[in-house]
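This view holds just a subset of the chains, kept in their places.
The letters A and B name the chains in turn, as written, and every chain counts its residues from 1.
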Amino acid sequence: MELRLVQGSLLKKVLEAIKELVTDANFDCSGTGFSLQAMDSSHVALVALLLRSEGFEHYRCDRNLSMGMNLGNMAKMLRCAGNDDIITIKADDGSDTVTFMFESPNQDKIADFEMKLMDIDSEHLGIPDSEYQAIVRMPSSEFSRICKDLSSIGDTVIISVTKEGVKFSTAGDIGTANIVCRQNKTVDKPEESTIIEMQEPVSLTFALRYMNSFTKASPLSDQVTISLSSELPVVVEYKIGEMGYIRFYLAPKIEEDEEMKA
Amino acid sequence: MELRLVQGSLLKKVLEAIKELVTDANFDCSGTGFSLQAMDSSHVALVALLLRSEGFEHYRCDRNLSMGMNLGNMAKMLRCAGNDDIITIKADDGSDTVTFMFESPNQDKIADFEMKLMDIDSEHLGIPDSEYQAIVRMPSSEFSRICKDLSSIGDTVIISVTKEGVKFSTAGDIGTANIVCRQNKTVDKPEESTIIEMQEPVSLTFALRYMNSFTKASPLSDQVTISLSSELPVVVEYKIGEMGYIRFYLAPKIEEDEEMKA
């Protein structure tokens, strides 16, 4: 296996995005691409990563390979790559190590980091494509700021979508907070737009702790997509350039008095 | 009561300036303006804040209102306002909550933070206008740097004013330090000037810990005014735009051998 990624900073950002949530995970390499699916350590949230083979300058994968890695150690090694470095991931069949090679743009500096692989039991969950009641696309920095701000007040966020906008609410000992973002199809700066596709209004409650972890992926993309349905886990998706995505899945909280109302 | 402040960042900076010194305090709203007077938690320093009604875009206050707030919690909420946001403070008569509304400049994002009020006993001290022996106006960043630098050597600062300049001195286990700032009426950059109005020379000793707390107000103003008299608390004043001020009052330390000399 040998995968050469010219924009190596993407892989650095991917690791920074998920290493807090997931400790150990199997990376799967196949003809389709380089991917990962893993539950967070408390088995509440699910992360799915895909880097399509077309996105690599060079992609050789003779047979499907699953490599167990400690993401903290992998992040440590990738942090040693420069932001402009080309990163190549190499593994031999049956080897118990993987090699990350970092080449500086002018080829003056070449680094090889070899990491031990680990055996990790995991089952791959099939995630069906679903229809969502509401899909919100908004600036990832805005979503990140809102989750952080609300965390200073409460532990959970209620996300409510109507045609006019999306509302984020929380409550805690010191008071309550509501933040409304209006739909805004700014034409000249698409990365700053907030766009809402709604089949029907939806209002769901989530743990802010996980939402805040998901926003660690913000450096990967200017926009985040939040897909909501009352019966389904929310999907928080960040595109990775043209080559793939990170998707975070989190089940809504069923609050007691919400159940009463239902 | 409804007060609309276009330059919301001023209120953010006010809270950052005083929240370390004062834990809980009553904000008073009257026809004159929005104000606060409070002792620090160790009852040594006094803070007085005034934001005049004319400085608000909209100022409605039907009858005088005193609202007890925890400044740490208030600062937490204000930190959720963007630096360019318009902030509106709202309270209903007899309500036990206050609402802070933050509007982004383009009205895309509107946030409401509701905070519980508290009952706080406090008496308002009348602070008489006084004549001071010496008044020093200097760059707030310079004053802040000097207090911080001297804190690495000693615990107290002696501020001595003569016609030529102002001297800040300290002593500690590792040695002594003297910093002299000369009068300098720079015409082209008034915010960098150091101006001394002196009736008679004065030399007073203060705890650096409090001085360092006061300098947290530096982001509010390029200049700080320090008013000194041997029989009076020092006044360290930062203007808040055209609309008001924060004033810190601190009694000088009476050193034993200074008393002897006197």
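Here is the rule we use: contacts are C-beta pairs under 8 Å (C-beta built on N, C-alpha and C of every residue); 3 or more make two chains touch, one makes a residue touch a chain.
Predicted model, so just to flag it, every value in this text is computed and none were measured.
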item	value
Oligomeric state of the whole complex, in copies, if 2 are shown	3
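Here, only the chains that are shown with their structure count from here on.
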item	value
Cα superposition angle of chain A on its copy chain B, in degrees to the nearest 5	120
Interchain centroid distance [CA atoms averaged], chain A/chain B, Å	44
In the complex, chain A residues that touch chain B	142, 149-150, 152-153, 174-182, 184, 194
Of chain B, residues touching chain A in the complex	70, 73, 76-77, 79-80, 97, 106-116
